[in-house]
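In this view, the complex is presented without one of its protein chains, the others remaining in place.
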Amino acid sequence: MDTPRFEPQDPAFAERVRASFARQGAMHTIGATLATVEPGRVVIELPWQQALTQQHGFLHAGMVAAALDSACGYAASSLMPADAGVLTIEYKINLLAPAQGERFRMEGVVVKPGRTISVTEGRAYALHEGREKLIATMGATMMTIAGREGIKH
Amino acid sequence: MDTPRFEPQDPAFAERVRASFARQGAMHTIGATLATVEPGRVVIELPWQQALTQQHGFLHAGMVAAALDSACGYAASSLMPADAGVLTIEYKINLLAPAQGERFRMEGVVVKPGRTISVTEGRAYALHEGREKLIATMGATMMTIAGREGIKH
Amino acid sequence: MDTPRFEPQDPAFAERVRASFARQGAMHTIGATLATVEPGRVVIELPWQQALTQQHGFLHAGMVAAALDSACGYAASSLMPADAGVLTIEYKINLLAPAQGERFRMEGVVVKPGRTISVTEGRAYALHEGREKLIATMGATMMTIAGREGIKH
Partner (left out) sequence: MDTPRFEPQDPAFAERVRASFARQGAMHTIGATLATVEPGRVVIELPWQQALTQQHGFLHAGMVAAALDSACGYAASSLMPADAGVLTIEYKINLLAPAQGERFRMEGVVVKPGRTISVTEGRAYALHEGREKLIATMGATMMTIAGREGIKH
């Protein structure tokens, strides 16, 4: 995807994103790791696991969506102030092909950052027998949460 | 939600849905169970687990979405012919409130069944301290897959 | 649709909604009228017109969406404070059937009102040869805008 260049407000954005990601039980459970954290762009990777399959043995779409939502959320978060948290208001996902592969890469980018609302897009790719294939696209709306202790980061 | 009444084409739809659900590694991993299987309406339940949390200790939105997507998919599947499989083309989810609670209930209903395309809606509820709260709404488009062995059910 | 009951904050909500609707050139152009304005629920009606068709002579989906978006936006607006404006952040529409008919009815309801973000749902119906048919469903996210003169109402 085209990635517009954005200036982060928080110079420590990458450490903040990595610390928040480390607190997500669900991302740990599905074996996801943070591969890239740039201003307005985050990449998450995860391997195939039997425990995460749907009925045909492919990665469950819900797991694709969970990792893609996280990539989009952290992409938005990377451009937010240091004390802000991020919440997903909504997302839409198109599943283009079964999530068949050994590894998966989810990329989230900010299309338009905003003080309250940030709009992001995501793409999920499957790495299967040496080839990478686009398997899902996402459009997600994120909200900046400031000053609420329970929702921080 | 209003649930229009639909006639199933396959008298054994409930057994078919239950057998398919049992093959989903991901649903087993997140502790989800099939509570209700009616023509055009499926309810999935799951308990809170530390392993499925986001960074604030609430259930990860991706897990809410995964279970809700399954509820919508099986609702569509319940009205399909015996030899058909179901694939999610796309869904959109609005997250209305944090998934805070001891248990969660995801309900999927068919709005319009079709030979190729079925349109469904889902609602997720959190049961927290004795009260049930609407936490997410979904709109999902499902596709009937016929005659492809790998994608059956 | 189920319509939860909501208390309006602004006792003059209906006059405010009707005055704002009257300022919409586009609604006038497509012949739309406000049929119902209740707290959290708005119905808009419009007749078929040759000028609004797509290539098969049905009402253009964009016109269905425009009227449905307005119904959802005003449903959200009806629950907002007197000095607030409403903006559509995003919506998703599923087109269930061609918009074939003599008249159309678009209903928007609030699923969850909020200080900043309100989530709404819409349904569009075609009246054709004496029967009403569901032709589209919408999920829309609305934002409350306060204190910006240019965006008022």
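Going in written order, the chains are labelled A, B and C, and every chain counts its residues from 1.
The rule we apply is simple: contacts are C-beta pairs under 8 Å (C-beta built on N, C-alpha and C of every residue); 3 or more make two chains touch, one makes a residue touch a chain.
Computed from a predicted model, the values in this text were never measured in an experiment.
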| item | value |
| --- | --- |
| Chains in view touching the one left out | A, B, C |
| Options C:S78, C:N94, C:S118 or C:T144, residue touching the unrepresented chain | C:N94 |
| Positions on chain A where the hidden chain makes contact | 1-2, 92, 94, 96-97, 111-112, 119, 121, 134, 137, 139, 141 |
| Residue numbers in chain C that touch the chain omitted from display | 20-21, 23-29, 49-56, 60-63, 65-67, 69-70, 87-95, 98, 150-151, 153 |
| Touching residues (missing chain, whole complex) on chain B | 89-90, 92, 116-117, 139, 141, 143 |
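Rule of thumb we're sticking to: only the chains that are shown with their structure count from here on.
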| item | value |
| --- | --- |
| Interface residue overlap between copies chain B and chain C, same or different (over half shared) | same |
| Among all chain pairs, the one with the most C-beta contacts | A-B |
| Centroid distance [mean C-alpha coordinates] between chain C and chain A, Å | 32 |
| Averaged-CA centre spacing for the pair chain B and chain A, given as whole angstrom | 23 |
| Sites on chain A at which at least two other chains make contact | 89-90, 92 |
